[in-house]
Every structure is written in structure tokens, then in C-alpha cells.
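For this view, one protein chain was removed and the others were kept in their places.
Let's turn to chain A:
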Amino acid sequence: MSPGSLLRGVARRPVLALALAVIIGVFACALLAPLLAPYAPDDQMFDGLSLDGAPLPPSAQFLLGTDTLGRDLLSRLIYGARTSLLIGLVANGTAVMIGLAVGVIAGYFSGLLGGVLMRFTDLMTAFPALLLAIVLAALLKPSLWIVAMVIAMVNWVQVARIGYTETRSLAERDFILAERAMGAGNLRILTRHILPHLVPTAIVWGTLGIATTVLLEATLSFLGIGVQPPQPSWGNIVFESQSYFQSAPWLVFFPGAAILATALSFNLVGDALRDLIDPTQRGRD
């Protein structure tokens, strides 16, 4: 698959091109935040509030309006992209990796090891995720990295379940038996013949999970154990402002739209990526 045909494939699907543009835009915001943001994200400006102290709607001076403390919303969103993207990628990546490792090992070595691993997974599934996150976050001092780890600890269970089921069905297939008949060891079978088949699942979960991760981070922020203010994240902007939804709808609308657009774009790109790396789908459209 050459880069040229890849580009043509993207160009033929305008929705995919748009999704890619959104993701590139979000990454650009995260990397170049100090250059792109018109103001500092935590600068509480005097002229950012009306005379009776209400936040300002979008105007030429503040493109997306200001929040209740007179901070520029656009700047906060641009800096928030940093936090949210970081948590989305790190937390999700970790969750998918842990989940796959547990699922694949449990599925391939069924028996005692598999049983123990999957019962542990069941236990984690049954445990209320939010409660677990609160306990973990309360025990450890809240910081961006801790929040990411806490979210990963909560989110890996679904991936483990799916990885387990898929591995079980793969392990029964004839080509795995054929590998064993050729003398391949477990490590080779796992890494070369089972994991590659799970990549599509991992991609779909990795991208689907970004939306839930951003939202879970927002929930944790709301409870005061997430990303600590004044550091902005898309989630905590929504939660800080939700009681002003009636009087200042832009405060919820813009960060909400950012979360939605990013999550959707990741899903679309993930789907396209999955089709692209599946040899049986190649040449189709």
C-alpha cells in the first residue's frame, strides 16, 4: 500500500478527510497552544466580564466568549486540548494494552491461569467504576498522570473481555493447529498469529474509548479529583459551566462540540484504519 494510493483513498472519502483534519487540528492545538491561544488560559481579565459580572458571549475580542471568571474560552479550549488529548491517548493506550495482555493470555492459556485472570476481570467489571476511580484518586495525589492511570485501571476490563473471547475462538482455528503441527512455540503463535488478528479490535476500542475517557476525566474533575483547576481540560470546562447553561450556553456548547467532534473523528479514522490493515478488505470500497 503506497502513500499515493493511501492519499487517493482518503480523498475519495470526504468524511474521512474531514475527520483527519479535525484530529490534525486538535493535535496542532495541543502542540502549539502557546502560539495559537490569544490569551493566557488562566488570565482572569477585567474586561472579560460584563459590568454586573456575567460572562461575555462570543465577540470580535473574545471569539468564543468568556467564562464566569472572565477567562477567554478559546484560549482555555486550546490549552484544554493538551490535557484532554494526553489523557485520552495515555489512559486509553494503557487500558487497551492491559486489556489485550490479560485477555489474550487468559484466552490462550485457558485452564487455571486463564480462569484466575478472567475471574479477576469479572470482579473489576462488577466493581462500580466511578467508585474505584474515586478511591484510587483519593489515595494518590491528583495529577494529570495519576488521572490517566486511574482511568486506565477502570477502562481495561471491557478490552480484556473482548480480547479473551476473540482469542478463544482464534485458538480453535485450524491455522493455529497448523502452526503447532509445524512446531511453533507459544510465544510465536501469540505474537505472530493471534495478536495481529486483535489489532482491529484494539483500534476500534482505542478510538471508541477516547470519547468515554474524556468524559470520565470530566466526571472526575467535577468531583474535584481530576485535573486540578486552574489547568483547563475540556471536561472540567463543561462541568464548571454547566449551571450557567441557561444564561451562557456557549460555555457548554463549545467544549461539548470539541469533545464530540474529536471523539467522532477518532472513531471514523479508527474504522478506516481497521479496513485498511485487513488484507481481505483491500481493493474493496
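By our rule, contacts are C-beta pairs under 8 Å (C-beta built on N, C-alpha and C of every residue); 3 or more make two chains touch, one makes a residue touch a chain; residues count from 1.
Here is the rule we go by: contacts and distances are computed from a predicted model.
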Choices "Peptide/nickel transport system ATP-binding protein", "Menaquinol oxidoreductase", "Formate dehydrogenase iron-sulfur subunit" or "Amino acid/amide ABC transporter membrane protein 1, HAAT family" - which one is the UniProt name of the chain not shown: "Peptide/nickel transport system ATP-binding protein"
Which residue of A:E179, A:E217 or A:E240 touches the chain not shown here: A:E179
Identified contact with the non-displayed chain, of A:P38, A:P128, A:P196 or A:G224: A:P196
Contact footprint on chain A, counting only the chain that is left out: 173-175, 177-186, 188, 193, 196-197, 278-280, 284-285
